[in-house]
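All protein chains but one are shown in place.
Letters A, B and C mark the chains in the order given here, with residues in each chain numbered from 1 onward.
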């Protein structure tokens, strides 16, 4: 009766997911873990009580004790594992991105379409964040009238040295692209990327993205991946009659040394802890009920397609049209 | 390996706990439910997947499939069930109050002391609330210096017609009494209750409580159980060099009709949802590790003793001394 | 046509008032200054453009160029100067306290009553603070129903070495006493002062005051005059259907070094700058229109009477009754 979860990847994200499954999700248990680094997998398994370790992730997918698969391995491996899950007929929650390339994402869409039922959920966990989910619910309840604009801020305290200008879009902004589609409810048809000139080879760590939807809505995203002061993600959704703002605040206010202050989370793990827990809880429930929830493979494909267009816009320094094609009926 | 939880009581609180165990706590499953109303127990069991229903709660405690017991039955039954759990050697999480009378609470303390190990956790869930827990952690980290005062506000939108003036203290303030002991770290030695005069027989729905600790700290609590506008619980902890404030805020800010606003939860269930989830998660973990966490039977006894003294102070309209006796070494 | 203001006292407060008159109040000019320290008066006059300096403050009151008098000299001198203004028939704004003793305050009331018209305004500037004034206006507009409780916090970063335990009440709390009378609209009939025991001779720098009004309302005041972190004055007014809170916030929010923060003012001058400006502006307007505004001599007397009772309560450690007598019709 309890769902056996198999997790591919025992790095930072995989280990976090393993801990959440073990301690904060009901109706499921950690059936297996796999990682290219067998020691790492063993350590995480010991900590979280995972029943089995696989050296080969394909073996994990095939393991009969594994009812559903969570993919948290390097991006380049995502598509192959997702396709294997589809082949095995097992529900799969894939950390974003769905695939490392647009072509691979298209293959997944085709495969799931051929299968005729949705097994893939993409790890855009923000849709389960209490604030983003609340904004959507209250928009749908008519509190602010139809949505007309969205303004997002996405700041990281710092990024590692190997972070590239393109990753600012494909790794960071891709979350805001999904949020824009989720909240605005219309497809994105054009994008313009503003990024201050930098010395050759330097990271363009500040970018400003303006997206336009089919219905004339605007979604803007400030990206600043070396913002120094903390991890800070917020957004204001503007409707015809009002606005809804996600403005996270420390649960405790400190008054000390002449200041009243609240602390920022260090990174997305602390900031979105509730979103990750709710994402897994909803996923397990969707497996039990066989009713898909959350972002689909199509949403994963769309975000990748739009991010890819934006990368082109960054390179060319001008407005680019975006056309993600027609959504298959499976995803209606 | 998974802990089998048995829940006594399938009313509002019991059903909520059952849902939380079923969906948001790992490492445990809902083994059994009992309720004096068998239909109600059956309905909640069906919804939450509880494996078994008992008509007799003592049978639930004795059930070998039940590893640990959660008591959410009427207050008058708490003590007998807690004692049965101690007899059975099973860990028990008892909704507050630990017992309906001080005498019963003393019997429990004596029984657990005789047993020589702690099996009882009392459901003062606020200690697991991210904000209260954060205040404690940051106080302990020295952010504000030694604690000198605590100011709490406890407002309910409304209370049912059968609510009494004494229950304002024993049912509502008892949580703030526990928080005061938790955050101030010293025992309460005196209390004064201010309550505006009301017509004979009317509910004294506004009370103001001033407690003094052995070390000269003050803890004040405003109680207003017909505050109309919403459920509102907050607190400021004052240290020698700063303050820490729990000031809950809606995760989403709405700008509409000339106002920027956030919504209040309707009652404690919405307001303290995270606290209830964390309480259960910590309890399950404490069972697995056999290391007690959270408020002990002694904390439950102490809160009852102080609340009882306050009720006397309310009746007499003057400062009352409080003496809860010496804490047994088991609870150090 | 321009009102000639004479200011008695060129210390910190007097100089501040002089600057405000000179730069931020219309329809008036700084006609004269006086101070026991002639050099100090001359310096402030030079800075603010005061037309004349008097060595003798009684001469300033008599000066025909002075249409109205602002008293900012040491407390012990207030009563004599106020009485001289009444004799001279000149409007007077007296910094709090109206008088250093209750007996002197009674003499002033008697004198103004004999005169038959109100010339005295007392410098309880908080009544002109946008937030306190806004709370009063919105209470009167019915936004929260009838007022039932007021909770005030009054913290100073530090006080000078000569500050006494009694001054915590007479110097600091007296403002909150006036605010309580202003917002609750009923007279205070009892008070209890809680203050942790301290070593003999030490300042009781933390006090907690609970006042009761004739109608059963409660007004609480936390006083902490060595709160270290900043000057912090706030209050929540509780009505039967809602609450109104004065929660001052820095006009600018800083996000830096892992925190979002706002700064506190260092002391009351920065914190209440707008209140001081509006107080003077309203006073000048009231002189021009001959319609008194703001706190009257009676309000000054009442605050002194209540503070005096509280000082007794602090000494005796028990609830004290307060009876300020019947308000003369002049002050209706």
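Please note the rule applied: contacts are C-beta pairs under 8 Å (C-beta built on N, C-alpha and C of every residue); 3 or more make two chains touch, one makes a residue touch a chain.
The model shown is predicted, which means the values in this text are computed figures rather than measured ones.
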**Report entry** Full-complex contact with the absent chain, from A:19, A:241, A:288 or A:327
**Finding:** A:241
Report task. Would you indicate which residue among A:206, A:249 or A:271 is in contact with the undisplayed chain? Result -> A:206
Requested in this report: Identify the residue among A:89, A:160 or A:197 that touches the chain left out of the display.
Outcome: A:197
Query - Contact with the hidden chain (one of B:4, B:49, B:130 or B:230) - result: B:230
Query raised in the report: So that we can see where the missing chain sits, which residues of chain A does it touch?
Result: 145, 148-149, 151, 153, 192, 194, 196-197, 206, 208, 210, 212, 216-218, 220, 222, 224, 227-229, 236, 238, 240-243
Report summary line: chain C positions in touch with the non-displayed chain are 1-2, 20-29, 49, 130-131, 134-135, 138, 143-144, 241-257, 274, 277, 281, 284-285
Report summary line: In the full complex, chain B touches the hidden chain through residues 229-230, 232, 249-250, 255-264, 266
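Operating definition for what follows: only the chains that are shown with their structure count from here on.
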Query - Reference chain C; chain at largest CA-centroid distance - result: A
Query raised in the report: Which integer distance in Å separates the CA centroid of chain B from that of chain C?
Result: 43
Query raised in the report: When the centre of a chain is set as the mean of its C-alpha atoms, what distance in Å lies between chain A and chain C?
Result: 56
Report task. Please compute the C-alpha centroid of chain A, do the same for chain B, then give the distance between them in whole Å. Result -> 37
Query raised in the report: Got the chain B residues that touch at least 2 other chains?
Result: 241-243
